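The complex is shown incomplete by one protein chain, all other protein chains being positioned as in the whole.
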Amino acid sequence: MEINAMQAVQWIEKANEKFQENREYLTSLDRPIGDGDHGLNMSRGFKEAVKKLKAGNYSTPSDVFKDVAMTLISKVGGASGPLFGTAFLKMSVATAGQQVLNETAFVKGLEAALDGIKQRGKATTGEKTMVDVWQPVVAWLKDNGFATASLLVEAEKAMNTTKDMTATKGRAAYFKEKSAGHIDAGATSSYYLFAALAEVLGGK
Amino acid sequence: MEINAMQAVQWIEKANEKFQENREYLTSLDRPIGDGDHGLNMSRGFKEAVKKLKAGNYSTPSDVFKDVAMTLISKVGGASGPLFGTAFLKMSVATAGQQVLNETAFVKGLEAALDGIKQRGKATTGEKTMVDVWQPVVAWLKDNGFATASLLVEAEKAMNTTKDMTATKGRAAYFKEKSAGHIDAGATSSYYLFAALAEVLGGK
Amino acid sequence: MTYVGVVLISHSSKIAEGVKELIRQVVKDVPLEIAGGTEENEIGTSINKIQAAINKADQGKGVLLFYDLGSAKMNAEMAIEMSGLENVRLIEAPIVEGAYVAAVEAGMGKDLDDVAKRVKESF
Partner (left out) sequence: MTYVGVVLISHSSKIAEGVKELIRQVVKDVPLEIAGGTEENEIGTSINKIQAAINKADQGKGVLLFYDLGSAKMNAEMAIEMSGLENVRLIEAPIVEGAYVAAVEAGMGKDLDDVAKRVKESF
């Protein structure tokens, strides 16, 4: 597996398609234990990111990630803005200068992204957030490489673990015990993001 | 000294004149260590009170005080509304049913008013509030009767004691040590209120 | 289903409205009434507005009142006394952050004591 700037752009485009398609669903996840804007936030952010990428000319994935980061940071408006924004920013820094990322380099980028999310959100696993998808998925990728079908399965499994958790971070934390029984919205968008990656890498 | 309903109305009318005349001055006292609305609050409240009294027909001071109370409570808008409102309400209750108040009865009413202010504001003397005028003046009246010229002197003296105090109640308390050096606005309106009483009782 | 009501008392009607819109994104059913500004909509508070807000917010499960600055507190206390209602309680907690917690808790069907307790625990 290798990833170049064009594929990085395709990744974001695929992710955008998913966020547009699942806008209502993501919002419906954010409604019972949040403020019901996650679908709107993600679809707005990624739409703007794609628009930005269309206008650009990229020679490294790092440059792609940087523009995605800046767009998400300024356009999303909710918690997922600084979180996904930080993720892409860290990925950009960690992969700077490389025209093509091999598995090791890309995993390094994803690890940096994960660290960025955890730092920004002061969160760890088990808190019913996107970290509960990022952490196991990145660990799995590191151990197993980019086998795209399995990546999808892992990401989905991770997303579903958030259902029974009690939130201790983000708006859902206000609902305490009552937050259990709902899949976390940000974990779900993170799943879509990895699903989009699997599709791009799998050549779909 | 005796006071009937007509004199009670005159008291409020005289007080209103003072609040209209000194509106800017009162506001200027509230500006450096407050929000600069005390003159506006008092002049609005008493103007409405006088309007209300003009429309009414009163056989006891108690009824006059009650309408004044209700008007101040709903029209003033700042801390002085519930404080002066409570004062007149307690005065009304304490003197209920009496067509003419003799010294003892009126002092009882004023004591009730003072207690009401202290309770409402959870304040005592030395906190740089209207209590620092009410408490010594009521005590003085109780001991000395309604000698109107001296009443004026006592009230003014009491008002001036607030200058060096550090506020521990009301908005001025936010300014802590810096609140010293300014006469308290509510203490000054209380002085005008007693000055108006002295004038009515003194036949001016 | 009935809920504990929340009343937002602020010197500024903008603050009261803003807190309401913030909460309404998250909590739809809890009665949430505002008493912002004076009768003339200037900066200050109005007992009449507070009384009206209490009455509208009361579904029989009680009402929790939040205020911003000291003088609003005195007006709120008077309004409570004059309402003659039981179960109307003024709470010492930040108006934005506290009312948000209260509304979420009330939306879970908690009673007045529990809602007030949760708010208190949060600060």
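Worth pointing out:
Letters are used for the chains, namely A, B and C, taken in the order the chains are written, and counting of residues starts over at 1 for each.
Operating definition for what follows: contacts are C-beta pairs under 8 Å (C-beta built on N, C-alpha and C of every residue); 3 or more make two chains touch, one makes a residue touch a chain.
The shown structure was predicted, so the numbers you read here are calculated from the model rather than taken from an experiment.
The chain that is not displayed touches the following shown chains in the complete assembly: A, B, C. Within the complete assembly, A:G85 is the residue of A:G39, A:G85 or A:G109 that touches the hidden chain. Among B:G34, B:P61 or B:P82, only B:G34 touches the chain left out of the display. Across C:V4, C:L32, C:I80 or C:I95, the residue that sits in touch with the chain not pictured is C:I95.
Even with one chain removed from view, chain B keeps its contact list with that chain: residues 34-37, 171, 174-175, 178. Listed here are the chain A residues that touch the chain not shown: 35, 37, 41, 73-79, 81-83, 85-86, 120-121, 169-171. If you put the missing chain back, the residues of chain C touching it would be 10-19, 21-22, 25, 36, 43, 68-69, 94-98, 100, 123.
Here is the rule we go by: only the chains that are shown with their structure count from here on.
In whole angstrom, the spacing between the mean C-alpha positions of chain A and chain B is 65.
Chain geometry summary: the mean Cα position of chain A and that of chain C are 38 Å apart.
Note: centroid distance chain B to chain C, computed from Cα atoms, is 30 Å. Among the residues of chain A, none is found touching two or more other chains. In chain C, no residue reaches two or more other chains under the touch definition.
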